[in-house]
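Have a look at this one before I ask anything.
A protein chain is absent from this complex, but the other protein chains hold their places.
Chain nomenclature is as follows: A and B, assigned in order of appearance, with residue numbering initiated at 1 for each chain independently.
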Amino acid sequence: MIFLPMNIAFFSIFLLLLAAALAFLFNRNQKFLIGVCFSMTTIASLLMVAAGGWAVGKGITNQVILPMGLPDLLFHLRLDPLSGFFLTVIGLLSFFVSIYSLGYVKGFLGHRSVTSLIIFYCLFLAGMFMVVLADDALFFLISWEVMAAASYFLVMFEDEKIENRRAAFLYIIVAHVGAIAILLSFGVMAGLATGFQGFSGYTFDAMRATNFPLGWATAAFLLAFFGFAAKAGVIPLHVWLPEAHPVAPSNVSALMSGVMLKTAIYGIVRVTFDLIGVFPWWWGAIVLIFGLVSAVMGVLYALMQHDLKRLLAYHSVENIGIILIGIGLAMIFTSYQMPLLAALALTAGLFHTMNHAMFKGLLFMGAGAVLHATRERNMEEMGGLIHKMPWTAAFFLIGCISISALPPFNGFVSEWLTFQAFLLSPSLPSPLLNLLIPMGAALLALTGALAAACFVKAFGVTFLGHWRGPHKPDVHEAGWTMRIGMMLSALTCLALGVLPTVFIDWMDVLSEQLVGAKIATSATGIGWMWLTPIAHERAAYSGPIVFAGIMAIVVIAYILLHARPAAIKRVPIWDCGFEKITQRMQYNATSFSMPIRRIFGFLFSIKEQVRLVSQYGHRAFPKKLHYHLRIRDLFWGWLYKPVVDASFWISRKVGRLQQGKIHVYLIYSFVTIIVLLVFLR
Amino acid sequence: MILYPFIIEVFQILLVLAVAPAFAGWVKALKCWSQGRTSPGLFQPYRDIIKLFSKDVVLAENASWIFRFTPYLVFGVSVLAGGIVPMLSVDLPLAATADVIALVALFAIARFFTALAGMDIGTAFGGMGSSREMTIASLAEPAMLMAIFTVSLASKSTSLSQMVQVIYSGQSVLRPSVAFALLAFILIALAETGRIPVDNPATHLELTMIHEAMILEYSGRHLALIEWAGMMKLFLFVMLGIAVFAPWGIAASGDLTAIPAAVLFMILKLAIVGAGLVLIETGLAKMRLFRLTEFLGSAFLLATLGMLSYFILE
Partner (left out) sequence: MNTSLAANINSFLAAMVLLTAFGMLVQRRMYGLIHLFAWQGFFLSISTAIVGFVAGAHHLYISSILTLSLKVILLPYILHILIQRLKIHKEVETIVNVPMTMMIGIALVIFSYHLTAPVRELSTLMTRSTLAVALATVLLGLLMMITRRHAVTQIIGFLAMENGLFFAATSATYGMPLVVELGVALDILIAAFIFGIFFFHIHTTFDSLDVDQMARLKEED
């Protein structure tokens, strides 16, 4: 059989590596490179979607052992529905982003060489695909590092800016601390699987077959959760994320935010549900709590931002939190042997994974188009772009509606499913959980509403009103490849929101594989139009009717009201008779979020300064008013600064060993050899 | 295929369109009487809407398509929501379109676009209204969800027609959890529909208006649609409260003969709720914006107490 999903996946990875090699060889002809290489990644991604979609749709599991790697440590690969699902997610977004990149990367032509961008872009994609395909600890970690290193170089792409270098450095440190934790976690599991004599425990199959004792399993889980949480940007391990994502080229930010974080979600699901399999309820509670904290804090921090890409980066923290809420609930339900409810919660979490990839990718692409057009990331300067960039604005708006969890788009469906999972928690046999879990539902509701507020701000300040900055740049609409990339993901958002039943039918095999129950029979119980988790008496939502219904009424109202010709008079803005209204008087990002900043101020470290410059030396005659606001991440001061200070202190101490004299170094070696000889005699 | 649920559905949507302005007029008239003013009568809102429909639209120069699309969307959402909340009978084909959570989200999308429209022109007032509206909405949301949670504990469902049926077959009368949820719902509904003490629907005073600030730039048929949708929203929140907490009178499944009685019951309950609303609005003053955290915090507290007392006491 040559047409196995696995073979398609191989071919796709081969294409990506080929594209990287091409970029290396044909460094000279940059324009040609962009066209060829991004076309190749487009095809490769599409192939991966086919492979993943096929594996999930038919419930196929392929396993392959590659004759590569170290002796006795061959590479194991496996494509089961879970990896197929993540392949689809990653492939779909990288398909859209690759099309978008065809146009976007051209913006760098003439400024700098894009060869490194293309090479690492291809390696980055290949790394992500391989992580999901890996079926042993060694190959997993190698792919993980390929992914991390490639993304590091992508963040560093514009390396003449100091902020890029700093962000990349912070990113690589956190990524490595996380990778160490993951390595240790696999070490614990492998050691328990076969003992520490042989190496055969490093395959995931061996881990799957082992029943871990609770203490060791907990250690492995906590290490893995810590490691993957660092990659996913779960609060408090998120600080690298709002630094690294904004400075990367926008197509890369779309991929990093949209799908690279998802590999960490994949890791968590793989380790807990698949490799360990049996766990107590409080593991789920840990995941749930971290998810809730990330969701609420992520969106609150996002609200305080005025850098468009940074705002989106904080929203990734929020959405990872929402995904973890679903997974945490699924874990709690699983530990109490409630497979149906676990399947619902897991489906909600994984559905949101897909959705977040789509809308976050879309939003970053839109932000990239804005950046491309205005050379500006600061929203305080922007405004009125909807007139110059109508297409980008429309697509960005769809992204905003989706991420704000508003019907009939996709973000709403997954959040609604999460709410349904929450509402079913009273059937848990633990009274304490019964009382506490509803609080989580309230926090999720708060998150959704705050996200809506945040995106009213993001869209309103960027695209509506007038240009706020002093010099109005010559803004142009994004090129057609960029528009196609955005349009496709916008359409996917709509399709997933209107027809969730089709998608849930397709991904149902996943929950069967992981928690042993299907929800599709009940979820689509009364037809494809209605989504009815558990039972239709319980709750129902119909995406098609909501969408078609609203649109129909809008069209009817429009036609009825335009039956009689009524003129529209265009007039200047009403200025309340003030006559000196300027564009600086509009609400901007900072003023929009002021009420929320004041209400939730205790969660930030805020420094606000107002300075009055008086005209006649009296406060009553102010000439100018200077307002300075600085908002900082609370966690930086609490958690990271002590660590940074401590490591500087230690390195200063260690630095004393450095004498710069060759004799001293020879003495060190000499002493080491003597000590070794004494002990290893 | 049984046809009559579809007839009820169409009838109900027409009823929402027709009765919502009358309810708004009733509240206004009662308010006038209670404050010793002469009221313009029950039918003034109809006259207002008709007058606005016949006027030309005056649009700011830089208004984008969002500004023009919003009134239609808000209107569309309200009409669709009008088909979902059971008012006369539980046999509603559209009832399965959305449960309570989705219904709240439907109103949220209308609010989302209204807030965007507020920012579209680029005046300070619009932005101010949008900012405040979104802040209040985000504080109201957790309380709303907790109230839904509490009610769904008793009815084991978030589907509206199912909730009505469960309360019909209800065993206990004195449920503290439901009582708390009702109190919370009243507070939230006041916030969501922009009534005193959260927002003053009658004011155009610069610094106190919230909802009015967002729609300040609208005129002509756009304004008519928004006003009409606003009345429907108030009406629908009242109907939602009635369906969840006091559904008596709504015709049970398959019971056609009860429909006329259901209409009478509905009018009676609307009259009572309107009087209650006027009592609240004349008795209280509008709150400062930052006092609203306490107001909505109390709503959340009440809903949570409902949830707790369900588990502790029932």
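We take it that a contact is a pair of C-beta atoms (placed from the backbone, for glycine too) under 8 Å apart; a residue touches a chain by one contact, two chains touch by 3 or more.
Everything quoted here is computed from the prediction, not taken from an experiment.
Asks: Quick one: say which of A:36, A:222 or A:435 touches the chain that got left out.
Replies: A:435
Asks: If you put the missing chain back, which residues of chain B would it touch?
Replies: Residues touching the hidden chain, for chain B, are 172-174, 176-177, 179-180, 293-294, 297-298, 300-302, 304-305, 308-309, 311-314.
Asks: Even though one chain is hidden, which residues of chain A still touch it in the full complex?
Replies: 431-432, 435-436, 439
The criterion applied here is as follows: only the chains that are shown with their structure count from here on.
Asks: Just how far, in Å, is the C-alpha centre of chain B from the one of chain A?
Replies: Distance between chain centres, rounded to whole Å: 36 Å.
Asks: Of all residues in chain A, which touch chain B in the complex?
Replies: Within the complex, chain A touches chain B at residues 383-384, 386-387, 393, 397, 401, 404-407, 412, 416, 419-420, 422-423, 426, 431, 434-435, 438-439, 441-446, 448-450, 452-453, 455-457, 459-461, 464-466, 526, 530, 532, 536-542, 545-546, 549-554, 557-558, 561, 566-575, 581, 583, 585-588, 591-596, 598-599.
Asks: Which stretch or stretches of chain B touch chain A in the complex?
Replies: Result: residues 53, 56-62, 64-66, 69, 72-73, 75-77, 79-80, 83, 94, 96-99, 101-102, 105-106, 108-109, 111-112, 115-116, 118-124, 126-128, 130-132, 134-135, 137-146, 149, 152-153, 156-159, 162, 217, 220-221, 225, 289-290, 293, 300, 304, 307-308, 311 of chain B touch chain A.
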